[in-house]
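The complex is shown incomplete by one protein chain, all other protein chains being positioned as in the whole.
Each chain gets a letter, A, B and C, in the order it is written, and its residues are counted from 1.
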Amino acid sequence: MIIDIVTGVLLLVGALFFLAGTLGLLRFPDVYTRLHALTKADNVGLGLIVIALMLQADSWFVVGKLLLIWILILLAGSGVAHLVASTAQKRGLKPWKK
Amino acid sequence: MFIDSPHWITAIILIPILGAVASFLWRQHSVKLALIAATGTTTSVGILSWQVINSGVQRYELGAWNAPLGIELYVDGLSLSMLLVTAIVGFAISIYASAYFRDDKTNFFWPLWLFLWSALNALFVSSDIFNLFVTLEIIGLSAVALVALSGGVDAITAAMRYLLVSLLGSMLYLMGVALLYHSYGTVDMALLSLRTEMIPSMWLIMGLMTAGLLLKTALFPLHFWLPSAHSSAPAPVSALLSALVVKASFYILWRLWIVVFPLNEYARADLGVIFGILGALAVVWGGVKALQQTRLKLLIAYSTVMQIGYLFLAFPLASVMGWKATLYFIMTHAVAKTAMFMVAGNILIHKGHDRIADLYSTVQNLPLTIVAFSLSGISLMGLPPSGGFVAKWLLLEAAVVSGQWWWGIVLLVGGLLTGAYVFKVLGYAFIQEDSNNAPRPIGISKRMEWMALCMALFAIVLGFIAPFILGIIDIGSPFTKGVL
Amino acid sequence: MEEIDLLLLFDAVLGFTLVWLAWQTLSSLDLFRAVVLFIAFGLLMALAWVRLDAPDVALAEATIGAGLTGALLLSALAQLSARQKHESETSLFLRLTLGVLMFFLLIGLGYIVFSLPPQALGLSVEVAKNIELSAVANPVTAVLINYRSYDTLLELGVLLLALLAVWSLGSASTRKSAFVNPVLDLLTRILVPVFILVSGYLLWVGAFAPGGAFQAGAVLAAAGVLLFLNDWHLESKYTGFALRSVLVIGLVMFIAIGFGFVFLDRVFLEYPPELAGGFILLIEAAASLSIGIILAALFLGRDPSVKSDSCSDIDTGVHK
Partner (left out) sequence: MTPVFLYALVGIVLFSIGLYGLILYKHLLRKILAINIMGSGVFLVMVALAARTEEGVPDAVPHAMVITGIVVAVSATALALALMLRVNEKTGQAVLPEDRET
């Protein structure tokens, strides 16, 4: 019962992070800040959701798989964010200044 | 024992696939390996036909799963006729191509062609409409790659157009398959023929599948992609495309029309009138366009547009005799058109071009080739005693029997137009000229001349062995609904 | 009840998004945008498959439909010089006519779909009844590798054929040897082994849960794509016969095992139930290896054993 409540809360907070990340992606002024919003928020959001799902898992095997998914997405997300940013820099996109 | 084995039906599909794999793996021996595979395939088609002629239709449950769960192979007279003509034309083209392609860079021809052959055989023996989709895709992709083989601008753009058309046709067909499966719970043709009924939604399913297949068959006015694709390909490929590939989608359409679609005899004949009219237009349009061409290969390609028209003339008759005429048209056209494209290839290599107006002196330099062109022309015109004559005779008889004699006029007009463009080419070829200032013609392999002549002769011989062929066609009475 | 309504709402939103993405893909002026939207479309399709209880299809869509097709599209786009932004204006008449035709097609197809009985005549009962004999517990794998294995055999043929066809075109242009980003390099070093592991897992799990040879092959291909992006080359002594053997091994193994039992009084593609499990795994392992390498080779787009690109015009042979 308590586990279900915790799961629910974690899912909700995770979803909030996703929402924030998406908002940032849509509203931020340039590629670097958008990336920042997206990766930071999504990684945390995904982490929370993964923890929530782990609490509901039937076996340790499933927990392991979920953890692996999170780690892979962290790796891929940060790597790709770096690639996008460095490509943008190479093409001479100036970071946004107020 | 060995020859009675029921597994020969799989050999006609597996031998060419394995041949393709082998000629891909051992590139330096690709010609040799491909010729071995071609011989093997032809032999197994021969054995299969021996079995079918002696003991009737053959059925094979792949993986021992019967329909509707599994896929069944099925050979009756119609399948067998298609297999036989594919084997004869395919074997001849293999030999021709072994002399035509002397360049290492074109050794992709062999695996591509063997894949195509395998898919053609698989298509003619399949009784599963989803499996037919897969075979159609193999045929489409390999045909496109074969068109692009020459690498010129024309060939590449023609191949691109052909691929898009072919994929569109497949998608329309596949949508029909999806809807048929979900309406009747099977993709097996025999079961579908028992289950389909004439409900309103059937009309659209029929329309989708028919449109997709007509696009691939290039019936007027959907023929726009054909002349460029068939004329810009290397000559052996043009022969394959005109002789066999367009017939593959036609074959599916035909089977669906006879067996799967829930039409009674009257509805089939009434709807068939549309096909008949399109076919008649194709004959006239293709003939006129062929007459206007200045390049030999384009002329032959438009002649294919025209000959495809003949195939649809039997639809409004919807009688067994009419269907037999259609099958005879398919066989004769396949053989005669192969001969014609071989002739074009010979001339192209010999003279370095295929401009009809500059064909002078060809008759002295390539007498066999010109004989081959004349003989195949006779067959396409439908003059006795050729195979084309038998086809036209059967159709005329069927038309008269069903009281629709006017389709005979199309045959007459078609014959005259064919005669006109054949004699146009021959006229130029017979001009003699002192060719001191002309570029020295290149000698070509005797094999290529003889193969063209063999095919042309065979198109004539088909007229003499008509009773035998018509006997084969009848096995399993493929033109009666509910027997598949 | 309420839960079902919420899910239906989700389905409706997803369906609408799919249609919107498809429309945007086709009508967007920028080709890069079109491709990216198409990839997003593919990923959402995978979600739709999950909603339709088709996890195997979802895996195939995500790895092949969205993933590899996306990689192929992006790579083609990078090599495309003609990127005109604007479609020339087509006449309003044509657009309207076509629009009306499509509308009728839509109505017609919609009519068919809604006139179908709510309960189907499908083959699910047959599939379940024979699942014991098929030696695999996942029904989709059972169909793919046993009931309708002939389709799958031909499908391997289609893949190999596509590669042959692409190679026969000759290479359009070689990829510019790009600067190798150290982060990408690191990522590749970590991910490639993981991908190979995941590929093996998908292959093994396909017998009783979502997964199978095609999904496994596609993950393998993803590893290949990563390697190529890192400017990695296969050593030239392996690019010839050795590579070609790997490309065909799936097809050859399938035919060999399928035909092998013919000599033991079975029919083609029939496996004795007591041995089926092992042989099916063998076929699938060979198939996924071939699929993976073929898909990766399709991404590379040219025959690596052909050294230079001087053969811009492959002639038809002797003439010209």
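In this text, contacts are C-beta pairs under 8 Å (C-beta built on N, C-alpha and C of every residue); 3 or more make two chains touch, one makes a residue touch a chain.
All figures in this text were calculated on a predicted structure; none of them were measured in a lab.
J.: Sort by label and list the shown chains the missing chain touches.
T.: B, C
J.: So which of B:Y181, B:F220, B:Y428 or B:F458 would be touching the chain we can't see?
T.: That would be B:Y181, which touches the missing chain.
J.: Who touches the missing chain here, B:V52, B:L84, B:A145 or B:V283?
T.: B:A145
J.: For review purposes, identify every residue of chain C that touches the missing chain, sorted by number.
T.: 7-8, 11-12, 15, 18-19, 22-23, 25-27, 31, 34-35, 38, 41-42, 45, 48-49, 51-54, 56-57, 60-61, 64-65, 68-69, 72-73, 76-77, 79-84, 87-88, 90, 94-95, 98-99, 102-103, 105-106, 109-110, 113-114, 116-120, 122-124, 127-128, 139-140, 142-144, 147-148, 151-152, 155, 158-159, 161-163, 165-166, 169-170, 172-173, 212, 214, 291, 295, 298, 301
J.: Against the chain that's been left off, what residues of chain B make contact? List them.
T.: Contact residues on chain B toward the absent chain are 69, 130, 134, 137, 140-141, 144-145, 148, 153, 156-157, 159-161, 163-164, 167-168, 171, 174-175, 178-179, 181-182.
Note that in this section only the chains that are shown with their structure count from here on.
J.: Report the inter-centroid distance (CA atoms only) between chain A and chain C in whole Å.
T.: 28
J.: Report, in whole Å, the distance between the mean C-alpha point of chain A and the mean C-alpha point of chain B.
T.: Using C-alpha averages as centres, the distance is 57 Å.
J.: Nearest whole angstrom, what separates the Cα centre of chain B from the Cα centre of chain C?
T.: The answer is 31 Å.
J.: Along chain C, where are the residues that touch chain B in the complex?
T.: Within the complex, chain C touches chain B at residues 108-109, 111-112, 115-116, 120-123, 126-127, 130, 146-151, 154-155, 157-158, 160-162, 164-165, 167-170, 241, 244-245, 248, 251-252, 255, 259, 262, 266-271, 311, 313-320.
J.: Can you list the residues on chain B that touch chain C in the complex?
T.: Checking each residue of chain B against chain C gives 6-7, 10, 14, 17-18, 21, 24-26, 60-65, 68-71, 100-103, 105-106, 108, 111-112, 115, 118-119, 122, 130-131, 134-135, 137-138, 141-142, 144-145, 148-152, 156, 175, 179, 181-186, 199-201, 204-205, 234, 348-349, 352, 442.
J.: Inside the complex, what are the residues of chain C that reach chain A?
T.: Interface residues on the chain C side: 181, 183-184, 186-187, 190-191, 194.
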